[in-house]
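A single protein chain has been removed from this complex, and every other one stays in its place.
Letters are used for the chains, namely A and B, taken in the order the chains are written, and counting of residues starts over at 1 for each.
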Amino acid sequence: MSDFKEMLAAHSISRRSFLKYCSAMGALLAVPAAMTPRIAAAIEGDDRPPVIWMEFQSCTGDTESLLRANRPSVGELILDHLSLDYHETIMAAAGHQAEASKHATAEKFKGKYICIIEGSIPTGADGVYCTVAGETAVDIVKKIGTDAGLIIAVGSCSSYGGLPAAYPNPTGAVGVSELLPGKTVINLPGCPMNVDNLTGTIVHYLTFGSAPAMDRFGRPLFAYGKRIHDNCERRSHFDAGQYVENWGDHGHREGWCLYKMGCKGPASFHNCPTLRWNEGVSWPVMAGHGCVGCSEPGFFDTMMPMYGRLPNVPGFGVESSALKIGGTIVAASAAVFATHGAVTMTRNWKQVKEAKAETREIIKETTDAEE
Amino acid sequence: MAEISGTTVASTEQPMECAVRRYLYVWEGQIRIIHWVNFFCILILSITGYFIHNPFMAADQHPYIMGHMRHIHYVTGVIFAGGVLARILALFVLSNRFASWRGIPNPFNRNDRETFWAYIKFYTFFSKDTPHVIGHNPVAVVAYIFLFALFLFQILSGFALWSQADPNGTMYALSGWLFGLMSNQWVRWVHFMIMFMIAGFVINHIYSVILFDFKTKSGEISSIFSGWKPDRRD
Partner (left out) sequence: MANKIVVDPITRIEGHLRIEATIENGVITDAWSSATMFRGVETILKDRDPRDAWYYTQRFCGVCTTVHSLASIRAVEDALNIQVPFNAEMIRNLIMGIQNIQDHMIHFYHLHALDWVDVVSALSADPKKTAALQQSISPWKYSSENYFQGVQNRVGAFVKTGKLGPFTNGYWGHAAMKLPAEANLMAVAHYLEALHIQKEIIKIQAILGSKNPHPQTFLVGGMSIPVDPNSQNAINADKIAQIRQYIVMAKEFVEQVYIPDVLAVAPFYLDWAGIGGGHKNYLSYGDFPEGRSGYPNDFWMPAGVIMNGDLTNVMPVDQQKITEYVTHSWYEYSGGDAVGKHPYEGETNWKYTGPKPPYEFLDTDNKYSWVKSPRYDDKPMEVGPLSRMLVAYASGHKEVTDTVDLVLGKLGVGPEVLFSTLGRTAARAVETLIMVNKMSDWLDALVANIKTGDYAIHNNEKWDPSTWPANARGYGFHEAPRGALGHWVVIDNKNIRNYQAVVPTTWNASPRDPAGVRGQYEESLIGTPIADPERPLEILRTMHSFDPCMACAVH
């Protein structure tokens, strides 16, 4: 703190002299006037693809992820590689001005622009659960999405519904592909999506001029083609049977397998273990918490409870573990046939008694006969 | 063959002696082998499978224990798949009429229907009369059909789960379509649940073979070991 005060003392000048200093510099230019000639001159020879990035039922986590981009950095993306004409979280314009640039791009570059969608789209109650400028997300997606040259769904919400679509899905939230049947949608699930998978997809598109190969769920193979579990650095501990049993125990500190703490790595396709997050600093398992399967269709519901291995049956609540249900099946069957056995025995008691007696008779007779 | 396919409903008071008309070689070798191969496969698959579900043994005394368990589980799974397939094939080839598809009661055949109801009445204590057939107990056959449905799903889901280790491989191409129908977590869940359903069947199964062995005094149990069943005349 004190060093900071010295720094200010050393550098900053009093408000008055600062103002004087600044006002000595010329007045502002009136922008449009100044810009128009240069703009006109420069429009050709710029091949940055226009991008419309739209957020609906999102938490903006995927946009935040975008801001963590490093290869290329988000600055380079915005200035050098893309023309990010619409992105509510970043763009300078608001209200009419913002909508204007969205529609301008959509018309001018019909069939050419890249449409990136973050967050699920609510279809319930005619879409009133998400509107922008008085228009429902459903209508906007149908309009802007249909005319796009490439559609990318960033994050699990826009890919498969994600959080808003979790039981009981109050708003009828769906992923983009459900609203645009027939259109190719590149899904980049993850909660959030890992920005390196977005830059990877864009670079692939710019380099090879086509969408990357995808799996049955519309996920690029280069990012989702392998299971967490099969790339995990703790896999050897899984096979060796070395598991974390309690948070903070010896195994946890030693980096053993989190299978018994509910890790969903065995069910999740994502490149977290190889790519990692924040420029390769870490990923969930590396930091001691199991994978939650955030990149899978059906996440959240099929991946919860977080600390259990298999899903609970919806409605039955926390206690309805698979083991309990299975145990009940076996116990029931045992009980039924035990009673059946008991009843049969009592019903046949007389016969058994006679048989015993008769058998004793025969034994007696035969032994007598032998004497 | 009329009699052996028909039913003899024993009277409530069965005579304590009954002459055996002749012995029939009901369960031929291949059927008995398949039966016991599947039995042991299921035993092993259930033990290793439960371990996969919940690794209860600590590693220190068994290094690489999960690796071995999964290896055994997969190999046994392949054998089991063979066993189940073989039994289904045996419905059509290389098996006598008891073990073949003809052993399956025909709902359009009056006699078969009566036999079936006789068994149901007996099981539910509505009748004291113990029905008896040489081949399959028709109620058991229905259970067997459900059982084999479970086997087939267990095999499909098992291979599908296995194939996830190489989603670009042939196994995934053959079984991966399952994940289009249900998420892999639910596939696991069902795969786990079917284990308990099979256990439920086994209890039922062993109980009823003992039951009929006792009631009909026809060496029911030994037949799955030896193959012989007496053709009784009451």
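The working rule: contacts are C-beta pairs under 8 Å (C-beta built on N, C-alpha and C of every residue); 3 or more make two chains touch, one makes a residue touch a chain.
Note that this is a predicted model, so its numbers are computed, not measured.
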{"item": "Omitted chain's touching partners, listed by label", "value": "A"}
{"item": "Residue touching the undisplayed chain, where the options are A:Ser101, A:Asn231, A:Thr274 or A:Asn348", "value": "A:Ser101"}
{"item": "Contact set of subunit A toward the excluded chain (per top definition)", "value": "1, 4-5, 7-8, 10-15, 18-19, 21-23, 25-26, 28-32, 34-35, 38-43, 46, 48, 50, 55-65, 67-70, 73-75, 78-79, 82-85, 87-101, 122, 125-136, 139, 163-164, 166-168, 170-171, 173, 191-192, 246-248, 252-255, 277-279, 281-289, 292, 300, 304-307, 315, 317-319"}
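As a working rule, only the chains that are shown with their structure count from here on.
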{"item": "Distance from the mean Cα position of subunit B to that of subunit A, given in whole angstrom", "value": "42"}
{"item": "In the complex, subunit B residues that touch subunit A", "value": "13-14, 16, 53-55, 57-59, 62-67, 70, 123, 125, 128, 164-165, 167-168, 176, 179-180, 183-186, 188-189, 192-193, 195-197, 199-201, 203-204, 207-208, 211, 214-215"}
{"item": "For the subunit A and subunit B complex, residues of the former touching the latter", "value": "215-216, 221, 225-227, 230, 238-243, 259-260, 264, 267, 269, 293, 296-298, 302-303, 309-311, 322-323, 325-327, 329-330, 332-334, 336-337, 340-341, 343-344, 347-348, 351, 354-355, 358"}
